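Right, I'll just put the structure down here and ask away after.
Excluded from the complex is one protein chain; the other protein chains are retained at their positions.
In this document, chain identifiers A and B correspond to the written order of the chains, with residue numbering beginning at 1 in each.
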Amino acid sequence: MFRASALAASWTLLIFAFMYFPVAVILIFSLNDSEIIAFPLQGLTLRWYESVVSDGRLGGGFATTLMVAFPAAILSTFLGALAALALTRYEMKMKLKLVFAILLLLPFLIPKLILAVAQLILLSELGVARNLVTVTLGQVIVILPFTTLVVASVLVRIDRRLEEAAVDLGASAWSVFRRVTLPLMRNGLVAAMFIAFVLSSSEVVLTTFLSGRAQPLSLLVASDFRFAISPALNALAVLIVTGNIALVLVGEAIRRRSERGTG
Amino acid sequence: MSRIGNWLAAPVAAVLVALCLAPLAVLFAYSFFQVDFVTISTDPTLKNYARIAGSATYRALIGHAFLSGAVVVAITALIGYPVAWFIARRGGVRKSALLTLLLVPLYTGDMVRIFAWRVILGAEGVLNRLFLWLGLIDQPLQVLLFSPVASHLVLVYNYLPFMVIGLWLGFEALDERLTEAARDLGAPAREVFRRVTLPLTLPGLIAGGMMVFVLVVGDHLTPQLLGGASGVTVISAINDLFGTAFDWPLGSAIACTLLATLGLCCALAAFALSRTELGRSLAAGEA
Partner (left out) sequence: MPDRPPLPLLRADALHKAYGSYHAVRGVDFRLMPESYVTLLGPSGCGKTTMLRMIGGFETVSSGRLELDGQSLLDIPAPRRPINTVFQSYALFPHLTVEENVGFGLAYRGRAGLGGDGRGLDRAAMRQKVATALSTVRMEQMAARRPRHLSGGQQQRVALARAIVNEPRILLLDEPLSALDRRMRRDMQIELKDLQRRLGMTFLHVTHDQEEAFALSDHIIVMNAGLIEQQGAPQEIYRRPDSAWVADFIGGSNVVPGRVLALDAGRARIGTAIGEVTAPARRGLAVDEAAALCIRPEQLSREAAAAPGAATVEAAVTHAVFAGSGWQVELRAAGGQPLSARLGEAPAPGETLRLAFDPARAWVTRGAAAGPRA
């Protein structure tokens, strides 16, 4: 038994190393003082990061990303919260609930490219020009399953008796929500918003099809990432990864805190 | 009692219908149209489907996509099982830390991930240079990048966390005492796995497998950018028909064919899931 455990532990370590290997490689070579991405390492430098930061083209893309990611995060979190509340908190007919849950899963299960072209056809049929609004809406639909899951994971841990206790003490359905459910799910909402922001800012497939002239960062760097290799790109990739991971970890920490609070 | 849930779900359902179902419906309608020089003729026709059925290329592409899906499911299941088992047996903080660590790479973004693998696997990449430097090879290994091996390696990398999550849920539902009992009754490790662990974690395997399968079939960036000549997939074919080839109806028909087959697979998996013990108890418990 001990041997099986030790084997599984080493295997898990190996797999986790595999999962972080690409991140580690780009991190190491983004700090390596050489044009050539190869061992042996040539010494430490920050010049690749300097070149990224001083690239004005990326700044504009970053602003566009924010203009898409903020509304997308807020909207998808709001809708995800409604969906999670409906699924976990309030009464719904069982059959209706199942249909609703499958509907929510569809954008996750359908290949993104198919969803993107379908939305493209619809837009062209309706004669709607592609712009930041169409990207935002397109992204909201693929992010929605994730925000729903994050909010629901917090909601299922809230003891139903807390809401019953509020009712028992005279609170109306709205008061129960405002004074008990909402404060207890607030951390879940924040976590969902962080994750939605990350998913939105790194989404490329839908964004390619639905954005108009204004291009967010993910598209600006996509062609570089596709075809070029350079230490500066390493640095850019590291910045993006760090930003994303930091946001996800902060969100996760906030969600965890809510678990402890209701435990 | 009023069903507040319905009122909460209604706006979400409306958004999903408007932004997901409606586009798919239009896509479906387009699959019966036809390109007439530069315009699109809206007379309903089955010609697109007839073309797909008659074309060995499209059938092969769909077949390839499903084969890739199956291969990646098998590999992720094999390497994911011990990981999921290990995570499920950790306590409290360690478990949630491991799960978080497992999921974090999912949020690095498609392009960054593909870029990182190109840096590692390319002809001028880290591995080749390392091997050259070490004198293991005297020419860069071409098979490392732009090959089915490369694209499947990265597909496994991309979707392994989904499989592990599925399997982990399966292990969480498995009572550790059952495997202990089996061992106590003298079953060797392999038999314990085959007769107790596997059947009881099957729901997790099916759920994880379904997710990985669908995501692999739907991923076109990875094969396109890392698979080289093998990178033409059914999804990238659809992409081309909507982009350069500008045959939206045929693209729609291929998309609908693919969705229908995927839907069938999901339905089969869901049916299999509902037949397992856990699936049944979940359905009863959520009522």
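By our rule, contacts are C-beta pairs under 8 Å (C-beta built on N, C-alpha and C of every residue); 3 or more make two chains touch, one makes a residue touch a chain.
Everything numeric here is computed off the predicted structure, so don't read it as measured data.
Trainee: One chain isn't displayed here. Which of the visible ones does it touch?
Mentor: Hidden chain contacts in the full assembly come out as A.
Trainee: Of A:A83, A:A166 or A:L233, which sits in contact with the chain we cannot see?
Mentor: For the chain that is not drawn, the touching residue is A:A166.
Trainee: What residues on chain A make contact with the chain left out of this view?
Mentor: Its contact residues with the unshown chain are 159, 161-162, 164-172, 175, 179-180, 183-184, 261-263.
The criterion applied here is as follows: only the chains that are shown with their structure count from here on.
Trainee: Hey, which residues of chain B end up touching chain A in the complex?
Mentor: Contacts found on chain B: 1, 3-6, 8-9, 11-13, 15-17, 19-24, 26-27, 30, 79-80, 82-83, 85-87, 89, 96, 98, 100-105, 107-120, 122, 124-126, 129-130, 133, 157, 160-161, 183, 189, 214, 217-221, 225, 235, 238-239, 242, 248, 251-252, 255, 258-259, 262, 266, 287.
Trainee: What residues on chain A touch chain B, complex-wise?
Mentor: By the definition above, chain A touches chain B via 1, 4-5, 7-9, 11-12, 15-16, 18-23, 25-26, 29, 36-40, 79, 82-83, 85-87, 89-94, 96-97, 100, 103-104, 106-107, 109-115, 117-122, 125, 137-138, 140-141, 144, 173, 195, 198-199, 201-202, 204-205, 218, 221-222, 225-226, 229, 233-234, 237, 240-241, 244-245, 247-249, 252, 256.
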